[in-house]
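Of the protein chains in this complex, one is absent; all others appear in place.
Going by the order they are written in, the chains are A, B and C; count residues from 1 in each one.
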Amino acid sequence: MELNDHKEALRGKHVLQYPYRRATGPILGRFFTDIRDFGRFLGVKTATGKVLCPPVEVDPDTLEDLSVNNLVEVGPAGCVTSWTWLREPRPGNPLERPFAWALIKLDGADSALLHAVDAGSESVMRTGMRVVPRFCDERSGGIRDITCFVPQN
Amino acid sequence: MNMAEAKKPVTTIKTPVAIHYDYSIGAGASTFMRAIREGRILGARCPDTGKVYVPPRLTSVETASPMSELVELPDRGVVYTYCIVNIKFYDQVLEIPYAYAYIVLDGADSAIMHLIQECPVDKIRPGMRVKAVWKDPAEWTESMENIRYFKPTGEADLPIETIMNEIRKKSYA
Amino acid sequence: MREVAIIAFGQTPNRRRELHRNEAEMLAPVVAEVLKGVGLSRRDVDFTCSGSSDFLAGFSFSWVTAIDALGAWPPIEESHVEGEAAWALYEAWVKMLCHEEIEVALVYGFGRQSMTSPRDVVTLMNDPYLETPLWPDAISQAALQARALLDAGLCTERDFADIAVRNLRHAESNPLAQLSGRPDPDALLETPTIASPLRKHDCPPITDGACAVLLAAGDRARALCKRPAWIRGLAHRIDVQALGRRDLTRSRSARLAAEAAGAIGTWIDIVEFHAPFTPQDWILQRELEIPEGTVINPSGGIHQGNPMMGAGLVRFGEVAARIIRGEADRGVAHATQGPCLQQNMVGVLEGE
Partner (left out) sequence: MANRCAVIGIGQTKHTDKRLDVNHIGMVREACNRALEDARLSWKDIDALVIGKAPDTIEGVICPELYMAEGLGMAGKPLFRVHTAGSVGGTTAIVGAELIGAGLHDKVLVLGWQKQSESDITWALSPRLPFAPPLMAGAGGFFAPHFREYIRRSGAPDHIGIKVAVKDRRHALRNPYAHLHQHTVCFEEIRNTPMLWDPLRYGETCPSSDGACAMVLSSEKFADHGSARPAWIHATEMRSEPTIMPGRDEVNPRAGRDCAAALYKKVGITNPRKEFDCAEIYVAFSWFEPMLAETLGFAEPGEGWKLSDSGATSLDEGGDIPWNCSGGVLSSNPIGASGTLRFAEAALQVRGQAGERQVDGARLALAHALGGASQFFAMWIVGSEKP
């Protein structure tokens, strides 16, 4: 008898699945809490006066730790700084119909956050367009408390 | 707003992950599983050391030489070492306590791992002779679970130290 | 600094799906081939290092199965990076700079992406609080970068298509290529977008494959190889990950790595970019100031085959192989990981 690879190898369905639960830390915890409870966005003000939203925990210029005391309100409206139209949404995406991924700079922030824009059609999308958030009815804390953004007016 | 304010601040979030695979095992493992489906146990012989590996592998662990010679092995062997499990784990289906052992099949050099049953767990010992208890052939699939477990043959124990030393002597120098 | 060279390179053919062998079984003949090519045996290797990803493989400790297939007896000096195998090359290079007694090193990478959906699996490389819960796929992220280039008026979708066409044309002379050909760029632009402005031709294929590179130091390299590809510089740098924090028209870390490796302002014959998406090829040309006349991606780059977690190492192998064969004298190899060219490695290779 001879061992060889002439036949196709056996195949089986396999899934790596786990409901990871992770600690947010104080800054992201406040960020998510304010979205959940008040529909309010927080950015973090760095030593050089930049406002970063989503907030970060480390000042990118000084490399020192930031705290919840550095949080300031931004948004909730903002403008799109880059976008792409996804014709076929992927499993786990915020929307099941075609939508835009966008980088959104909320008013008062100097950086952009990534989220979905429910624009209906690609032709509506353009860089610089104004968008506002649409929140979920049942909010549990987390980035998915924002269903998506939608064009303003 | 009162309702909202009463909520606890967010400190943890749940982020479920599920990655799906159309998983394929290798040529060596497939050869083994296809034989198991027919109730046969296959190994492969290393051309450099003469050691017989179960399951078969395309290359030798020790020398990386291709291993093309398949060897059919009996469904009986000897216990090298073992463990008695008294704890249930997340997806564990076996009733505790249960024991599994490293079993060196007759003619093989590598050990396979399998359950030992029809024997009180405190009577299991290195050197004990065991043989496979198979499921009904109608239930056979490409799975080691075709063998339900191994049980004692009742034969006299073998000198496990000598057996393992003989295997080690074959190792590539 | 000690002289270290790439003296051999091998890879499997790039395939959409390897149906017969697992990762370790794919890799073993490649390693055997590179060793045989320079007349060495497994035991002549002083250090072994690999790169792979457990989530792509579908189980933890996936690289260990490769150790079992490569003849690791007597025990070997060995290490592993989680991720792209070009970083394993870096570790091996550092090892050889540090330890005189290490003269020959084996580096390999492998991946079987066909078992899953890689564009969705690599989403797990993103921020697990802010981004992964939305599951942005790799093509969509690259599209945000492409849009930034278009908006800045730096290039056009036609430029992206031309890069794809160039890669596929070069792949015609690569016998191991998964994809090759001479598509009409105008016709490519008529195809639908996947994530606008990116179309299928802007994206890498899904590939199963494995690759291996042999390094040797100083006179040992000269003895084993007529024309070693000497590593004249090698460096890597990383950027902040969040796309909303970066100037997506740039790759600062690619630039910094290239500067540190001595790749800027020097003449080269060839360059191999590990640019999964065509706009990234354009960005790298700019950051590395690739001179006119340089052949970019003579192998076809990763648009002809993308054995993820080995594809960056293949770039080093492809440049080295051309130097070893005398087809090129000096070249640059690039590898990346993370979304939108977040982390980059640049090496300068040269023949004597």
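Simple rule for what comes next: contacts are C-beta pairs under 8 Å (C-beta built on N, C-alpha and C of every residue); 3 or more make two chains touch, one makes a residue touch a chain.
Since the model is a prediction, treat every value here as computed from it, not as a measurement.
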Check: shown chains touched by the absent chain are A, B, C
Touch assignment to the omitted chain, from B:27, B:70, B:115 or B:130, lands on B:115
In the whole complex, of C:76, C:154, C:189 or C:223, the residue touching the missing chain would be C:76
In the full complex, chain C touches the hidden chain through residues 1-2, 48, 53-55, 58-61, 63-64, 67-68, 72-83, 87, 90-91, 94-95, 97-100, 121-122, 124-129, 132, 235-242, 245, 252-253, 256, 337-338, 342-343
Note that chain B touches the chain not displayed via residues 11-12, 15, 17, 23, 25, 29, 33, 51-53, 61-62, 80-94, 97, 100-102, 108-111, 113-115, 121, 126, 142-145, 161, 164, 167-168, 170-171
Listed in rising order, the chain A residues that touch the chain left out are 10-14, 16, 18, 20-26, 28, 56-58, 60, 63-65
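Everything that follows uses one rule, which is that only the chains that are shown with their structure count from here on.
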A student comparing A-C to B-C should find more C-beta pairs in contact for A-C
Dist(centroid_CA(chain A), centroid_CA(chain B)) in Å evaluates to 44
Distance between the CA centroids of chain A and chain C (whole Å) is 29
Among all residues of chain A, those touching at least two other chains are 5, 7-9, 14, 16, 20, 22, 24, 142
Each of the following residues of chain B touches two or more other chains, namely 13, 15, 17, 19-29, 58
The residues of chain B that touch chain A in their complex are 1, 4-5, 7, 9-31, 33-34, 42, 44, 56, 58, 67-72, 142
Chain A residues touching chain C in their complex are 5-9, 14, 16, 20, 22, 24, 28, 52, 54, 60, 81-88, 90-94, 101-105, 111-116, 122, 127, 142-144
Touching chain A in the complex, chain C uses residues 19-22, 25, 55, 58-59, 115, 119-120, 128-131, 133-137, 140-141, 143-148, 151, 192-198, 240, 242-245, 248
